[in-house]
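Note that this complex is displayed minus one protein chain, with the remaining chains in position.
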Amino acid sequence: MITLTSDFGSPYPAAMKGVIRRHTDAELIDVAHDLPRGDPRAAAFWLRFVLPEFPPAVHCAVIDPGVGTDRDAIVVRAGSHAIVAPDNGLAMPPARALAAEESDIEAWSIAVDDPASETFHGRDVFAPTAARVREAVDERAAGEESIATDPEAVADALDAMDDLSPASDPFDLVFPEPSVERDGDGDAAAIDGEVLAIDRFGNVITNVPGELVRGRDWVRVDGDLTPVAETFGAVDPGERLVTVGSHGYAECDVNDGRGDGAFDLRPGDSVRFVADNVSL
Amino acid sequence: MITLTSDFGSPYPAAMKGVIRRHTDAELIDVAHDLPRGDPRAAAFWLRFVLPEFPPAVHCAVIDPGVGTDRDAIVVRAGSHAIVAPDNGLAMPPARALAAEESDIEAWSIAVDDPASETFHGRDVFAPTAARVREAVDERAAGEESIATDPEAVADALDAMDDLSPASDPFDLVFPEPSVERDGDGDAAAIDGEVLAIDRFGNVITNVPGELVRGRDWVRVDGDLTPVAETFGAVDPGERLVTVGSHGYAECDVNDGRGDGAFDLRPGDSVRFVADNVSL
Partner (left out) sequence: MITLTSDFGSPYPAAMKGVIRRHTDAELIDVAHDLPRGDPRAAAFWLRFVLPEFPPAVHCAVIDPGVGTDRDAIVVRAGSHAIVAPDNGLAMPPARALAAEESDIEAWSIAVDDPASETFHGRDVFAPTAARVREAVDERAAGEESIATDPEAVADALDAMDDLSPASDPFDLVFPEPSVERDGDGDAAAIDGEVLAIDRFGNVITNVPGELVRGRDWVRVDGDLTPVAETFGAVDPGERLVTVGSHGYAECDVNDGRGDGAFDLRPGDSVRFVADNVSL
């Protein structure tokens, strides 16, 4: 299996699929091709959320604002998964989610021929590399399915590929941790967080762990008193709320509306949650 | 085969696919993931249109405004098809379209563990259930393809699943019938209909059967004289028309424009067609 992720929209990913089909019949599954343009951080957030659901696979992820510069192209192994991506850090957060421990992550650089300016790296570099990684692992596992899911075997297959060489220091990307002020009882009194991503519905996903807001009735978001609820339906249509999304983080949302507009928050913005035990 | 339908956009459905791949290699086909948000009625309309084209399959359809409430999750068998969905009625109109007769439809409740608030039901309930239904049917049919398309065998496979129990009274959703006033000749003189859905192009799909408008030259839509035509090209760009869509219903459209804006109609709105035999 090869999963495909990009910010290309359509029909560019189809060109990648055509190229892959010249190498291998491996199943192709789209993760998303409408991710925020040129934003490796958003891609890392979503891939960290989605990829751990998959059985061992090759993941081709091309969000590449550095295309045309001298940024490397890499393959990152995490457990028995392999992520083929530009070396801009997007592969590392999902790799940490896929690997049992940090030591089970390693990276290779992809040797890329001097690119002409009309090179489409998705089609000309990342897709064929993903296909060849898939082939290399499948050949090593020929006839014995379990080998394709053995981290050692995947590592050996990657080591044996001619155009891969160990990458000692791939670019990393670490999501910020919120800063938490606690009250005398040890409860969170104020949390300075950051917006990690906005989803299709305008829900504002922060880096604040859900357990810091769950169970409260109200919280101040950048000063404004906002109800905390488990479901959108707990507030009237058009009203703001704080909830905990399926990724486990606090979200700033609007029932039947867009949280990004209502809270005026964008990816990377700071957001301050202050405890408020108002009962109305 | 498992089809997937939701209002999740991307990349959430990819998480569902990953989970399914941990259970079964069954083919995955997307019906749509951009259906109107939280609107089981629109989903029912589209599924009734699309699912009957498929050979027997498992259909996972998650449009779920009641997530977080105590709504059930169900499996509905219709002939040799199975629909896995929240119990909000969306499964019933397509089930009636898939089954030869009403008596060939039956439903089961899915036992769901007490969900934590960060549960993503698409990923954690509906996708794994669809995968296990697919597995159960395929195992029963092992080596004999015809069994997977035999309604009795599908029913037996569902009956044998541990976490399914018969649902005596699943929520239903019935599309309204238009009310028709006829003239002395028995022809439709006035029709009070309702908007069932708006498609991507802004075409306003009503519940008025196409044969009630087809063959006329003009009809009044909420009072405004509007040409009836078989093709958009029969009127100038930007002009309004009434036509009959591939689903067989009268539509209020604009050539090279959006009917929903021009006619000011939204899903659920009433719309009145009055015969007008003007010849110009």
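In this document, chain identifiers A and B correspond to the written order of the chains, with residue numbering beginning at 1 in each.
The definition used in the following text is that a residue touches a chain if its C-beta (ideal position, glycine included) is under 8 Å from a C-beta of that chain, and two chains touch if they have at least 3 such contacts.
Computed from a prediction, not measured in an experiment: that's the story for all the values here.
Considering the full assembly, B:T231 is the residue among B:S146, B:S168, B:T231 or B:N277 that touches the omitted chain.
Here one chain is not drawn; of B:W46, B:F120, B:F171 or B:F273, the residue touching it is B:W46. In the full complex, subunit B touches the hidden chain at residues 1, 3, 5, 29-35, 46, 49-55, 199-201, 210, 214, 230-233, 243-248, 256. Where subunit A meets the missing chain, the touching residues are 8-12, 14-19, 21-22, 28, 37-38, 65-69, 117-120, 123.
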